Each structure stands twice: as C-alpha cells, then as structure tokens.
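With one protein chain removed, the remaining protein chains of the complex are shown where they sit.
Here is chain A:
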Amino acid sequence: MQTTGMKKDSKISPVMKKQLQSIVGEKWYLDSPNDLYTYSYDATPIFQSMPDAVVMPGTTKEVSEVLKIANEHQIPIIPRGSGTNLAASTIPVHGGIVLNMTRFNQIIEIDQKNLTATIGPGVVTADLHNAVEAAGLFYPPDPGSMRISTVGGNMAQCAGGMRGLKYGVTKDYIMGLEYVLPSGAVLRSGGKNVKDVAGYDMTRLLVGSEGTLAVITEITLKLLPLPETKRTLVAYFTKLVDAAKTVEKVISSKIIPATMEFMDQGTMKVVDDFAKLGLPLEMKAMLLVEQDGPEELVTRDIERIAEIAKQEGASIVQVSKTMEDGARLLAARRAALSALSRLRPTTILEDATVPRSRLAEIVEEVERIAEKYQVQICTFGHAGDGNLHPTCMTDERDKEEIHRVELAFEEIFHTAIRLGGTITGEHGVGLAKMNYLHLKVGEGGIELMRQIKEAFDPNNIMNPGKIFANSERRRLVVKK
C-alpha cells in the first residue's frame, strides 16, 4: 500500500472500533484512508496530522460513551466543527479520535421571553443569525467564517468578528452550557439567568478552552433586539497614521460604532481585484465604519464620524446610501483573507492585538518587520478593537522563506506584547501560538492553566498538544 498517510500503528484496537461503532452506528464511524486524510487539516496553513478515526456522535449520551472508552484507553479526543479555525486547534497532532460535532445542528429553542437561544454546538453561525433575525432578534458575534463555522467552534476558540467593538465577542453571549467530561460525566453550567454567581464561572472557563477541557453538547446564548437600521461609511487615507488617529478620535468622542475595519493598501488591491468595487488604489489605507441602532442615532453618529475622518486627514469620505450598499462593502471586507490568498499559494494570517491607542504604531512596526525579513505582509483587521490581522503571503514549499516568515511573526508578537497587547485576539493559541503563550500569561499563568486542565482531564486525552508548548516545535508539523 502506498497510503503512507495512514498510520500503521492505529491506537484503536479492533475491539474498540466495534464498541465505538455500536455507540454511534457504523455510518458515523470513519476510518478509511481518504476520510482520515480529509480530517487531518483545518483552515490553518501548513499544519497537518492524521487521526486514527473520525467519530460523529448524534446525542449527548453517545458523546459520553465515546469519551468513557477514549479515557479508559487514553485515546486523544479532538472535538471539531467545520474545521475553519486558524490556530491549528483541530489538528489531531497526536492522532486519536476526531470527534466531529456537526450532527448537533439543531436550534432547540428561541426563547422570546428571556431573549435566549438554546442550540447544539454544530449549528452553523450564519444559520443561527438567520433564525434569530427572523424572530426580530440579534446574535452579534460574526466571525469572518460565519457562513460555515459552527457556534460550538466559535465558542471553543472564543471567536470575535467585525462587531466586537460595540458588542463584544463570543464569550459575552454564552450564558449556559451542557458539557461532557472525559470521565463521561454530563454537567451543566449557567443557564438563562442573567444574574448567576453560584460558584466558579465554569461557562466562562470553558469558552475559549479550545477543546482541551470537555466536549460541549448544548449552548444557551444571550440574544439582543435586532437593531432597527444600519449605515456604512468608508474613509480613505494617504497616511496610515491618519486612519489610526481617526479611530482614536471617534472613540474618545464617545461614539462606539458597531464596526470599524481597517485595510491597508495591499489588502485593498487584492479585495478590489476580487470584488470589483473600484476602490481608490493609490490610497494607503481605508476605514470601513458601520453604525447600527435607531435611525436618528445612526444618522447623527455617521455624520459626526465623517466630520472627524475629514478633520483627521481623510482624502475621501463616502457614506452609503442604502443598507444594501453598505452590506456590499462589508462583504468585501469579509472576503479579505481569502482574496489575499490569490497572491501566493500559502496565506498565513495572525491576529496580534494591541490597545487601540497603539494602532498606528503596530501597523508601522509590521511594515518595518516585513521589510526587515523580506516577506510580503498585508494588514487588515478590526481597528476599533485593536485586533489586527497581519497576513503573510508565502509558499510553504519554500522552506527558507517560511523560516523568515516565522522570524517575522515572532517579532510581531513580541512587538504586540511590548505595546501592551496580546499574541491572539480572537483565534486562540492552538498549535500555532503555543510557543508564545508565556509572553502573555507568564510561566506562573501557564502552570495554573495546566493544573486546571488536570482537574478536568487527568489522562490528558482532550485535544492534547494544544495551548501548552511541550517542545520547540514550530510551524513545520506535517507528520507522516
């Protein structure tokens, strides 16, 4: 057999395979070479590793029984949704069972009285948006991948999105969870109570835990009333610093827009090529601002933001006439990452984040670092919350260049920390940034996190090899 991708020494014995099949049904147990290969990657470039099996449970009870077996035999469990994450958090780096949760895709309840939704973790984020908006309600988190990413995955990584500035991120909307421990125990935390301080906040702890503590089987979400209307404004700048100053000035004028997105010249060129928007490509940067709410307030805010942008040196300021116009521009911003990937075969996107007052500094530093290491980096992101996506266009087949890319990103992370920022704003640590976690939380912080993990998962079966660096392993992980 030439299927070198398949491990010879599968951790799963024929007896275990039978047991797992009898739990979930043969149809939902996959272990052919092709099926394993298609669950060996996520949306993170370069990382790849083969699982031993893919199991797709349909009920909490099935999850519990699968976990019991895995725990008994110390088989890694890698919970997974649509595999759109960008921190390599769903790569089965130590093999084991990829636990595909996409069958948990029911919207169980939209509670109009309490303004909550209770759903399975496999619900696609955009489907949730459509369902709650049909009821006149609003679930703000909107990660770039929302058309395919699942809410469970958003929760595991604590995904952000373009509305983070005004509405916060996924963790601000998770009220309650049902989760399964490696022992098979099914537990609940939180619920529909707005106020609930009974003991440690396990809900908050599990959000962003990247599948390293437990498997989430049900999520109760907080909903808001759907904003009446929204308007979009675009401002173009010949100087980066003017764009950054505009962001600072808007916020210090006590206006909080729903969205404040930044794109540099490189990103504008590529997005324009993809979406054919006719952007003024001689400009150095653009800001895309959206405000939502009652009509009067939206109009007032957008007019004031337009004034501020002009005062701070914007060359062109355009206000969208209709909601559709605005939606078109935002759609282009959503496509920025994928559109950048048209330039070179491999696109590595990071999410170094700084306090928004240091925005101009970090953007200029990224430019300097790209020059220093002779790599191509475009920057776009959520200017309003300081969460930037310096994105490197490279080719994973060129090992020497990839090494320079690694050095450049290392320097970007150190720079972000120096400016009072963090190594990741919304993607999570996963495999991609575990070597930098200590920069942010310190060795003491890492040790405490390890002890928490041990309390949940004494046998270390839950997504092992993530978050905590156990070696000097860098990007090149493509395992046989």
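Some observations on this one:
Rule of thumb we're sticking to: a residue touches a chain if its C-beta (ideal position, glycine included) is under 8 Å from a C-beta of that chain, and two chains touch if they have at least 3 such contacts; residues count from 1.
The rule is simple: contacts and distances are computed from a predicted model.
Chosen from "Autoinducer 2 import system permease protein LsrD", "Carbohydrate ABC transporter membrane protein 2 (CUT1 family)", "Hydrogenase expression/formation protein HypE" or "Glycolate oxidase iron-sulfur subunit", the protein name that UniProt gives for the omitted chain reads "Glycolate oxidase iron-sulfur subunit".
Looking at A:Ser64, A:Ser89, A:Thr102 or A:Ser320, the residue that reaches the missing chain in the full complex is A:Thr102. Of the options A:Leu337, A:Ile412, A:Ala432 or A:Met462, the residue whose C-beta touches the omitted chain is A:Leu337.
Considering A:Ser82, A:Thr259 or A:Gln291, the position touching the chain not shown turns out to be A:Ser82 (whole complex). Of the candidate positions A:Leu20, A:Ala43, A:Ala214 or A:Ile423, contact with the hidden chain is made by A:Ala43.
Within chain A, the residues in touch with the undisplayed chain are 1-5, 30, 32-35, 37-43, 45, 56, 82-84, 102-103, 124, 126, 145, 147-149, 274, 335, 337-339, 341-342, 345-347, 395-397.
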